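Complex shown without one protein chain; remaining protein chains in place.
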Amino acid sequence: MDSRTKLNVGLIGLGRLGRVYARTLATRIPCLRLTAVSDVDAAAVDQVGNELDVEHRSTDPEDIFRNPSVDAVVIVTPTSTHRAIVEGAAAAGKAIFCEKPLSISLDEAMALQRAVERSGAFFQMGFQRRFDRGFAAAKQRLDEGTIGDAVVFRSTSRDPYRPSVEYADPRTSGGLIIDMGIHDFDIARWYMGDVAAVQAIGGLLAYPELGSVGDIDNAIISLIFTSGRLGVVDLTRNGIYGYDINAELLGTKGTLKVGYLRETPLMVMTKGQVAHDTVPFFMERFGDAYAAQLENFAENVLNHRDPPITVDDGVQALRVAIAATRAQQTGTRVEISTGTAPV
Amino acid sequence: MDSRTKLNVGLIGLGRLGRVYARTLATRIPCLRLTAVSDVDAAAVDQVGNELDVEHRSTDPEDIFRNPSVDAVVIVTPTSTHRAIVEGAAAAGKAIFCEKPLSISLDEAMALQRAVERSGAFFQMGFQRRFDRGFAAAKQRLDEGTIGDAVVFRSTSRDPYRPSVEYADPRTSGGLIIDMGIHDFDIARWYMGDVAAVQAIGGLLAYPELGSVGDIDNAIISLIFTSGRLGVVDLTRNGIYGYDINAELLGTKGTLKVGYLRETPLMVMTKGQVAHDTVPFFMERFGDAYAAQLENFAENVLNHRDPPITVDDGVQALRVAIAATRAQQTGTRVEISTGTAPV
Amino acid sequence: MDSRTKLNVGLIGLGRLGRVYARTLATRIPCLRLTAVSDVDAAAVDQVGNELDVEHRSTDPEDIFRNPSVDAVVIVTPTSTHRAIVEGAAAAGKAIFCEKPLSISLDEAMALQRAVERSGAFFQMGFQRRFDRGFAAAKQRLDEGTIGDAVVFRSTSRDPYRPSVEYADPRTSGGLIIDMGIHDFDIARWYMGDVAAVQAIGGLLAYPELGSVGDIDNAIISLIFTSGRLGVVDLTRNGIYGYDINAELLGTKGTLKVGYLRETPLMVMTKGQVAHDTVPFFMERFGDAYAAQLENFAENVLNHRDPPITVDDGVQALRVAIAATRAQQTGTRVEISTGTAPV
Partner (left out) sequence: MDSRTKLNVGLIGLGRLGRVYARTLATRIPCLRLTAVSDVDAAAVDQVGNELDVEHRSTDPEDIFRNPSVDAVVIVTPTSTHRAIVEGAAAAGKAIFCEKPLSISLDEAMALQRAVERSGAFFQMGFQRRFDRGFAAAKQRLDEGTIGDAVVFRSTSRDPYRPSVEYADPRTSGGLIIDMGIHDFDIARWYMGDVAAVQAIGGLLAYPELGSVGDIDNAIISLIFTSGRLGVVDLTRNGIYGYDINAELLGTKGTLKVGYLRETPLMVMTKGQVAHDTVPFFMERFGDAYAAQLENFAENVLNHRDPPITVDDGVQALRVAIAATRAQQTGTRVEISTGTAPV
């Protein structure tokens, strides 16, 4: 592939995940060139720009929108800024990749959705689990009929560390169920279709210090899909043994289970015990999936293909997450409308 | 141990599990002697009596109650007969082992409980999972503090076959949540203490023919323990791949997972695939646990020890199961009182 | 099955394994009755006889041979006594089950074989691994062609404990390769046919105290089957982590792997680690197989079926074991004749 057919990308947001994306965009995706970076932190812009020889550098994303040599933007900024940046990029006619979640407010997410739709811009939602080999292989087996009808969906997400109290603050994170569960709800919809109602229970059981911002650290959410099928998602911040992301599809002819527990291919056997390590955290588990989804984005834009994950997927996953949060808080079942009105 | 110190046991009920118990009582428990069998089916009594050389045989359990050479009774009759037989045995002063569930009616179970308590008879509840090596080892590790505080309990029960429509009829089985879930609810209480409230969802998703008796074939039950801790139980009749009973205790310092998937220690590796068999059904998984709980019963009676599983354990597990059934049917959270009143 | 069709068995030898066999014979095999026990240790005879209500008790196996009510004998005495006891039982016309190995001397084993053949007595060799579910399932899959032609056999035997120096003494045990490897060589022959030549290396690497009797504690034996196929057996006395018996058949279309590492169905996951227990020792791994082979013996005698494991199987496995020992000691390849002459 010669350089003329490469997609010129501007990256907006150089936080923890943003820097991982920067290196991935700069070195691992043949059909893509990282030509611009932007962040409110000038030092981060300088550092990443120098390390990766990025041509255009700015502390203002508007500079990227105005740059005619930039074909597409990858947005990894804090969630609260997504709407404004997406709207700016859409107005400038850039192809857009936006990291999850769209917003923690359904109203804001739907406003963003309307702006994208009005602009006609290419928009691809970032849910990297769909690009993980295990989740993708399960989807393929499901579609092939290996397990017959999938009747129950189960998903577990466990972080090995408590986030900072500031990060966990529901006013910015949306709270445990939105912050962690949005991935599970997207996968639930990918495999099983729309969700009709949710129930949820939760508690602050391991990290009482999160109580200062009103968050919980464990939750179990039951899902009733519009088809009548069942689902359950459990979330925890105290997966102390390692980063454990797994899922299951129980069907009428079998079951699919996604998720390794271990990372290093070594077993240690000592007196009376067999042991191996666990997956430390998300880059060890999903590093390849993050790269795969960015490569997929570049190929879609270059080849004029529709995005596999749309802005509506982002809105619908958020709708479930918000309903689940409310169900946990009220102890009641919350019905979900998949129409355009908020839940 | 010489023969004078053996416990003389009468077995009441010679159905599928009853016959397994008969052979176990007759051959595998050194401190016990099977001296009487009873069933309404005279042919079954003859067959088992002859095969195992049982001295006293009857179609009427009253004959066992009246027999002074019988020290203890093991009751494996249909659930609907438990109350009358337990009351008869208690009145006769026999030590009693009664298979789960006590009843599918909480009122009836509590009447049985009062009768046992009035009589002062030794009564041990049958929940064989507590004698399974995996479940017992998890309890021990929990008590030792290996995982810190257990904050979330998860339990899965999957039968590999659909029962007959007659068996599944909720008027006799209590319905899926009581019939299968009673074991999970007992283990939940054993590990985590009393349950304060439940939520449940369910559906008839794999075997539409069960609709003729009004049962469901899949359910997910969320548990809130009185301590505020969380639990989730999922039940299915279409565990088509094998008999899968597993559980997990997630704590603040780690996790305990109970349950093998496989039975025969053989892996078969062919082009692109590694495979092994699954556990076929309950005797392969719990055969040793069934024997262990009967041996434990005999030793408790002979040595005047308290039963590890009481009639109250039977009542409380049933209370949760009935509340969960109602939660599934109504879509609402059901609060559970652990007092003497019905839920 | 009524009592008249039961096989009346006399058990000779009440050491560690002999007592396990006594309880198994007395309680777990419906078609068999333990009617006589014998051991040179009168106290052991009394204890076992009382515990299991055995009718005939003696310190002299001749009493069992002379007893017309005994149909069959099970021999679990020290290896050095096998020949004399087998010859006595054969002369008395008893059906014979003899524990491995026949002898540590090939000449003696062949003399025993000739005596059995002259007498026409029913003789079944004890190699319990053939009755293990995993080893048996692998044999079945091999015969079904699942892996095409089996071209390489691998087998590992690891004891978790060092035996006493007295036990390990090669003058009575035959040394590591015979003592432990006889099982592996029998399975090798069962799966792959006769062995044409062996090479072996070994060392005293973990327990220098075994040097006082001239034994080694680790060995690796290469096998060339008469078909030209390959095999390797590795043996160790320092399997400190647990009792590990596993085997593999590599074929042209796949592979079969036999052997669990774990016993209790519990995984313990703590910070950065997933762990489970290991199989403690042989009764946990092969307890059911021991019972199965005794039941098989009883059924064969009662139903006039040929033994699945013959005295010749005992001789041939010993032939390989002795050749392997010599190969280890000399550093040369040792050719094996499967004829009637010693190697």
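Here the chain labels run A, B and C in written order, and each chain numbers its own residues starting at 1.
Note that a contact is a pair of C-beta atoms (placed from the backbone, for glycine too) under 8 Å apart; a residue touches a chain by one contact, two chains touch by 3 or more.
It should be emphasised that the depicted structure is a prediction, and the values quoted were computed from it without experimental measurement.
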item: Candidates A:Ala42, A:Ala91 or A:Ala137 - the one touching the absent chain; value: A:Ala137
item: Of C:Asn218, C:Thr264, C:Gln293 or C:Thr325, the residue in touch with the unshown chain; value: C:Asn218
item: For chain A, the residues touching the chain missing from this view; value: 1-3, 27-28, 30, 50-51, 53, 132-134, 137-138, 141, 146-147, 253-260, 263-271, 277
item: On chain B, residues whose C-beta touches the chain left out of the figure; value: 240-242, 261-262, 269-278, 280
item: Contact footprint on chain C, counting only the chain that is left out; value: 148-149, 151-152, 154, 158, 197, 199-203, 205-206, 218-220, 222-224, 228-232, 234, 236, 238-241, 250-255, 331-333
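In this section, only the chains that are shown with their structure count from here on.
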item: Chain of greatest Cα-centre distance to chain B; value: A
item: Geometric centre distance via CA averages, chain C-chain A, whole Å; value: 57
item: Rounded Å distance, chain B centre to chain C centre (Cα mean); value: 39
item: Between chain B and chain A, distance of the C-alpha-averaged centres to the nearest whole Å; value: 42
item: Chain C, residues touching no fewer than two other chains; value: 269-271, 277
